[in-house]
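Here the complex is missing one protein chain, while the rest keep their positions.
Presenting chain A:
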Amino acid sequence: MTADIAAILAIDGIATGAVYALVAIGTVLIFTVTRVIFIPFGDIAAFTALTLAALDAKQLPGTAGLVVVLACMACVMEVASLARARELRAVPKAVLGYLVLPLIVVGIVWLTMRFNPPMPVRIVLALLLIMPISPLLDRIVFRPIADASVLLLLTVSVALHFALVGLGLLFFGPEGVRTEPLTSMAIEIAGVHVSGQTVLILTAALVFSGLLFLFFDFTLIGKALRATALNRTGARLMGIRPARAGTVAYLLGSLMAGVSGILIAPVNTIFYDSGFLLGLKAFVGAIVGGMASYPGAALGAFGVGIIESFASFQSSTLKDVIVFSLLIPILLWRSLASQHSEEEVEE
């Protein structure tokens, strides 16, 4: 391997790593706030890419149907639980939040589509359409068992991933998509060709991580989220609703996953089930950060990207085996580093 090839591989790896980093940060965000290891996150990224591709092809994306179905389910569940608790006054607000709002989003997409909007608008539409999915899934799947052990939540999360893969096939079909590049520019850095797409991916990763940092440090909601992550009971006593903090976390996380999906779609062909590997690799990065540290997760994700890039040069068929085998030493290191309490254990 010459230095040139190494440089190309490294740049490639950094670009892939930046995509993983966005998803990894979202995974950490959701885990700290809700204790859910949200495996379906990669699916959200893949769905965003597929949604954008459908919009490019002037079709109503399957995501619209998915959002409508999930919104109806979430709304029914929320109203039923409010009715059981005899808090009927809260029903209009619940219907607004869980049903009307997602439907408005779908409506906007449906209307805007007819005017053949330009690329940037299509990207915004795709992100808009994808964002309600995770919060709605949270309401339907995780909220009823919010106090269960991390392990049970993980099992549910894995099952949810498979449900989403099936839905993905149903709504998007088996064809892979590759969207048009966002830019065709290219630059040279020290003699190495770097595509504009790579620059764009890196910029987006930096911008979104920066925005997240500002959000956490300078807004009240951001601080509430951090408080919930540190101590749910304590946050509750301070008037923060963990459920609402969870919704905000899922919305933010979906945005990060969505952006990563849009960034990767012009580089790799995305299928309905591409999200699993994307999510898991991001997740390896998140574990490097101990599922707690955002910079750690981002660094880990870059590491995974670079390793994958070099591994695929050595043996393209075995690159995934290499990446996942790496997870075991990382887990060992994290498990030994973390203090584990036995109180979590379910009898």
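As a working rule, contacts are C-beta pairs under 8 Å (C-beta built on N, C-alpha and C of every residue); 3 or more make two chains touch, one makes a residue touch a chain; residues count from 1.
Operating definition for what follows: contacts and distances are computed from a predicted model.
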The complex has one chain missing from view, so what does its UniProt entry call it, picking from "Cytochrome bc1 complex cytochrome c subunit", "ABC transporter domain-containing protein", "Peptide/nickel transport system ATP-binding protein" or "NADH dehydrogenase subunit M"? "ABC transporter domain-containing protein"
Option from A:Ala3, A:Leu220, A:Leu237 or A:Ile328 whose C-beta touches the chain left out: A:Ile328
Options A:Ala10, A:Val68, A:Leu82 or A:Val150, residue touching the unrepresented chain: A:Val150
Omitted-chain contact residue, chosen from A:Thr2, A:Asn116 or A:Thr317: A:Thr317
Of A:Val141, A:Leu182 or A:Leu212, the residue in touch with the unshown chain: A:Val141
Have a look at A:Leu136, A:Ala227, A:Ile287 or A:Ala301 and name the one touching the chain we're not showing. A:Ile287
Touching the absent chain in the whole complex: find that residue among A:Ala57, A:Ala163 or A:Leu214. A:Ala163
Interface with the undisplayed chain - residues on chain A: 37, 141, 144-145, 149-152, 154-156, 158-160, 162-163, 165-167, 169-170, 276, 280, 287, 317-318, 320-321, 324-325, 327-328, 331-332, 334-336, 338, 340, 342, 344-347
